[in-house]
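I have a structure here, written as structure tokens, and I will follow up with some questions on it.
A single protein chain has been removed from this complex, and every other one stays in its place.
The letters A, B and C name the chains in turn, as written, and every chain counts its residues from 1.
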Amino acid sequence: PRARDLGLSIGRFPPGPLNAITDVGQVAVGHVTLIEGDRTRTGATAILPHPGNVFADRPRAGLSVLNGFGKFAGATQVQELGEIETPILLTNTLAVGRGVEALVRHTLAQPGNAHVTSINAVVGETNDGRLNDIRAARPTVEEMRAALANARPGPVTEGAVGAGTGTISFGLKGGIGTASRRVGEHMQGVLVQANFGGTLRVDGRPVAGVPEADADGSIVLVIATDAPLSSRNLTRLASRSFAGLARIGSALSNGSGDYALVFSVGPGAPLGNDACSPLFEAVIEAAEEAILNALLMAGDMDGYDARHDRPNRVAGLKL
Amino acid sequence: PRARDLGLSIGRFPPGPLNAITDVGQVAVGHVTLIEGDRTRTGATAILPHPGNVFADRPRAGLSVLNGFGKFAGATQVQELGEIETPILLTNTLAVGRGVEALVRHTLAQPGNAHVTSINAVVGETNDGRLNDIRAARPTVEEMRAALANARPGPVTEGAVGAGTGTISFGLKGGIGTASRRVGEHMQGVLVQANFGGTLRVDGRPVAGVPEADADGSIVLVIATDAPLSSRNLTRLASRSFAGLARIGSALSNGSGDYALVFSVGPGAPLGNDACSPLFEAVIEAAEEAILNALLMAGDMDGYDARHDRPNRVAGLKL
Amino acid sequence: PRARDLGLSIGRFPPGPLNAITDVGQVAVGHVTLIEGDRTRTGATAILPHPGNVFADRPRAGLSVLNGFGKFAGATQVQELGEIETPILLTNTLAVGRGVEALVRHTLAQPGNAHVTSINAVVGETNDGRLNDIRAARPTVEEMRAALANARPGPVTEGAVGAGTGTISFGLKGGIGTASRRVGEHMQGVLVQANFGGTLRVDGRPVAGVPEADADGSIVLVIATDAPLSSRNLTRLASRSFAGLARIGSALSNGSGDYALVFSVGPGAPLGNDACSPLFEAVIEAAEEAILNALLMAGDMDGYDARHDRPNRVAGLKL
Partner (left out) sequence: PRARDLGLSIGRFPPGPLNAITDVGQVAVGHVTLIEGDRTRTGATAILPHPGNVFADRPRAGLSVLNGFGKFAGATQVQELGEIETPILLTNTLAVGRGVEALVRHTLAQPGNAHVTSINAVVGETNDGRLNDIRAARPTVEEMRAALANARPGPVTEGAVGAGTGTISFGLKGGIGTASRRVGEHMQGVLVQANFGGTLRVDGRPVAGVPEADADGSIVLVIATDAPLSSRNLTRLASRSFAGLARIGSALSNGSGDYALVFSVGPGAPLGNDACSPLFEAVIEAAEEAILNALLMAGDMDGYDARHDRPNRVAGLKL
């Protein structure tokens, strides 16, 4: 179940109709989920900011890095130019190179891009090597492109799917989760690839029967907003999402590579600094609820621990 | 009462003997508290990293800026050189210039500094203008120097004292608070000047009867550790303290200038990246508890709202 | 003489009518110059972005820090909010606190600011302690305010004036210098407080008879543009000014605190990233020529070396 199916609603702003990142403009999400044999538990998740040619029509964007111990591709250009020029792919740690290649091939192949010679692919990752044979070079470039091709507006499949297929959070099965918030006339959504740990709190309350202090892993948060913000204020907005991560109990360990990428689909002149406060607060709430949804929708999973070369089983969160 | 007097203990690491920043090495704290007439509710708080000549014997240091909407003096040099060369002063927003002057005069006057011609004064601030006539140029340079002269090891006076005399948090009276944590052989302490807002949570639980969503203000966190860390890892440590801020309910609003300065009194070769995780987790706990102590120790306060030119009264937190 | 009086013109863009920062909009500059007895060789320079209330009408701004070994006040807020809310003061290293106080008093005193309770004073500095008794607390707060009051549009006095009264560059007398460039319909100007060293090059050529490898000191560059740029692109523009510093031969030593603050007086929607290239190139040229003007206009100076407690004499550059 999602958090709201259990009567859990985080914060004070109302969610959008789908309570998902796809509530924002025409944002679309696609997964490729690879569950094969005893060892393959991985995948990729694509977020498309709009249905057009993203290279030609670039959303303003920002990136906040809470802990840069990760392999996020495209970071410096997003920060320098304040925009993205490809969709966003999430996948596993050792697949980032193939994700970059997939976005390059995807972009070169789109109508209107026949003379494009420079592409800044945006690829986030977390490490699914506790349930997946991460050394085995999956997903492939073509499988990543399938995630892009699969992207659709509407409800988002959550839990152990796409880039969340093999992730672990708080020693429980993690995954993909999403949530959204309406802030006045604006809509903001968050999608997370949850693979981090610490001491789990559900809306501030401790949870019984959870593995203690499992702090491995990382998180990528992708945030969409239709509020027109400068890249500077988008970056500030992104940084607030880490408060949702803190509230659910992340230990923010050395090894937890934590990234928040945000893009705006809102046209027009940027709002001023003062207008940001409710947008900041809402992104905290949505991030916390998106993580909770990832955990609640994930279920149990058997797989392969590549670091220790042995089978592994991870339980899903039950409240 | 402090949080532990009410049976509230945040997190899983044990506090030091005083549960205060003064548990770390020979750290000393001094206040000057100015409560005069109907309008003056301000002051300064000094943190001395050690009893010697700080300019000659410089602690490694780091600064993390969550929201730079503040007047923190000395920021760029701390980040560039990875050290502090003066004690730290906290005061009100419009007193930073006088705080810099006070630290310059203090440093020039110390034995051994007769030829010093360059001093990087470190001064943090939050805005006490909701209870204090902040336009009235108090504390003076001499009053700031008194805070430095007053610094002592041992228990730290908390609540509406020093730089916390006129601060407000969550619409309640804020102030100075402190806490510490033992992490293996190391000790870490946090002292906060709490003047921010949001929706208060006490160890994750909502609190009845608190003003709603008062998100004005800012916070400065000063962190001391005896773990020998590189300036890079000190900066990472500082950034984790914001998770304590998030957990207690900060809205992280546009206007909330949030800074964490950390220094190490631990000699010797820096610990590696991997050794940081428990230190990171402990600073989250200590920050949250220090803020809670600031609120619980503050009491009610009458004063003057300088922005609206009228008297004001703010209640202290009662649990 | 200025560089162009000697037939030296740096780069390919034409200067404005005054070849000064005051070519941009209604920018005004004021100095207070303190030459007293054997020991006082210091001062302050004020740059006013426009003749109105800067707190009420805030120019977009950016700050680039090449070497943060300096005491620049106001840094974090400029970077966070992308604007300045006071004029800019330049002075000596130990006078920054008084400079902050002067800008606070100046701002509180302006019509319309009766309820202002938060002010981010912007104060840059370099160390004139090789010619000035920098420990002696000059300029005072009131002397700094005089620099603000003295600010005028029109030609800018250069050399050993204002904040450049006691500065040294390349072992020669440094000072204040300025230059401007027209870039299509836009005007950009640079004013420098030159106090750094290295191996001097004049338009790329070595200079005979100059002290060898004197690399002490620092520089502050203040840049004005009437191009409407986002704060992100203003920051990028500021960073390019360091190329002018590199070309004239700075050694970029550990001790050289090098800062570039930029503000825009251009109203309207920001230009795109692509439009920045000629603006970037022009700021390199103007920075190099401004530094050259500072050196050429400075003349010889007798004073007091505060670090070594002895008289000192520094020659001006003669070509």
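Here is the rule we go by: contacts are C-beta pairs under 8 Å (C-beta built on N, C-alpha and C of every residue); 3 or more make two chains touch, one makes a residue touch a chain.
Not measured: the values here are computed from a predicted model.
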item: Which of C:213, C:269 or C:319 contacts the chain that the document leaves out; value: C:213
item: Touch criterion as defined above, residue of C:3, C:73, C:190 or C:251 at the omitted chain; value: C:251
item: Given B:157, B:230 or B:250, the one touching the chain that is not displayed; value: B:230
item: Positions on subunit B contacted by the hidden chain, ascending; value: 80-82, 230-232, 236, 269, 273
item: Contacts of subunit A with the absent chain, listed as residue ranges; value: 65, 67-77, 79-81, 93-94, 96-104, 108, 115-121, 127, 129, 134-135, 257, 259, 306-309
item: Footprint left on subunit C by the chain that the document does not show; value: 12, 66-67, 198-199, 201, 203-206, 213, 215, 236, 239-240, 242-247, 250-255, 273-274, 276-277, 280-281, 284
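The definition used in the following text is that only the chains that are shown with their structure count from here on.
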item: Shared interface partners, meaning chains that touch subunit B and subunit C; value: A
item: Innermost chain, where centres are averages of C-alpha coordinates; value: B
item: Where subunit A and subunit B are represented by their mean Cα positions, the distance between them in whole Å; value: 34
item: Length of the line joining the C-alpha centres of subunit A and subunit C, rounded to whole Å; value: 44
item: Set of subunit C residues in contact with two or more other chains; value: 80-81
